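Every protein chain except one is present and positioned as in the full complex.
Then we have subunit A:
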Amino acid sequence: MQKTSQSSPSRRPDNTAYKQQQLPACRVQLTASRVLLCFFATGLSCLAMGIVLLLSAKGIQEVEINYTETCADCAALRENADNFDKECSCSIPFNIPQAMQGDVYMFYKLYGFYQNLYQYVLSRSNIQLVGTDVKHTDGCDPFATLNGTPIAPCGAIANSMFNDTIILSYNFNSSEDIKVPMLNQGIAWWTDKYVKFQNPSFNDLPSAFEGTVKPPSWSQPAYELDADTPENNGFTNDAFIVWMRTAAFPTFKKLYRRLHRTQHFTEGLPAGSYSLHITYNFPVTKFHGEKSVVLSTLTWSGGSSLFLGLAYTVTGAVTWLAFFSMMAVYVTMEKRI
């Protein structure tokens, strides 16, 4: 004992704030005034935000045309896989009572399509899709190869790509059908289009895909996805990229086209009668799915976010309710003291 005290005379613990647990600190207290103020302010801002959101959501115009029932014949045809090469199309006339101002977007909406299944989400090859190695199909099971030849693009996601063709026509002057001009590009994220998806670097696309086969469900190979725009082909095809960004829930809508605001459509879609011409390729009825086309305008907060507005309003209202009841409790307790 003596030895240690001689050799190290400083056995006394350091007198530092840290070691003595005396660090300068602020003791947080839930004081009544703070809590009540916080509730009041939160309630107020939630209510305000909710009303703003609801108002802006009200400005959105949306038309949804479910064509699962309407095109029942085609659906029945598609249920049999043997008929994959038989064309089938159907037309759906509909009316837009009020002009849709501004940018109009066309979505396809799928019901009951599980893009979020664990196996499904994994079934893709990012190495292939980024163009490094077009024959890289690791992880693409069960759509990796077809008779030994690698599939490009491989995997269950790519194979199940939505391939209906939807053409919107405007019934101008109730006699003339004008095809509404639509853009099929600029509908994917920039990072997806230019970073995540890249074509293999070859002079021409078909030779880049040499040694691979198209996915079994596809009618044309990847390099012929867009006959009109040659650069919108292969892995960088916008529709393909949109499809490859898998949805979180079994009911989802994906952007299909956006309105090209020219001619009659500079202000958006005028009111009047329209028709949809659908080339029906994508079977959904077998797993009780449904398909529809959605036409919609947007606001600053995106598409129809009625839920968000309602949720904010309700939260604000409940917070204020809580504020008043807590106030009452507090006041009675104070009195009792």
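Keep this in mind: contacts are C-beta pairs under 8 Å (C-beta built on N, C-alpha and C of every residue); 3 or more make two chains touch, one makes a residue touch a chain; residues count from 1.
Methods note: contacts and distances are computed from a predicted model.
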Not-shown chain resolves in UniProt (candidates "Trafficking protein particle complex subunit 2-like protein", "Geranylgeranyl transferase type-2 subunit alpha", "Growth hormone receptor a" or "Phospholipid-transporting ATPase") to "Phospholipid-transporting ATPase"
Looking at A:Lys58, A:Lys86 or A:Lys286, which makes contact with the chain not pictured?
-> A:Lys286
Where the missing chain touches subunit A, by residue = 1, 5, 9, 11-15, 19-21, 23-32, 35, 38-39, 42, 46, 49, 53, 81, 103, 105, 107, 112, 114-123, 125-127, 129-130, 132, 138-139, 141-142, 156, 159-160, 187-192, 195-196, 217, 242, 245-255, 258, 283, 286-288, 296, 298-308, 311-312, 315, 319, 322, 326, 329-330, 333
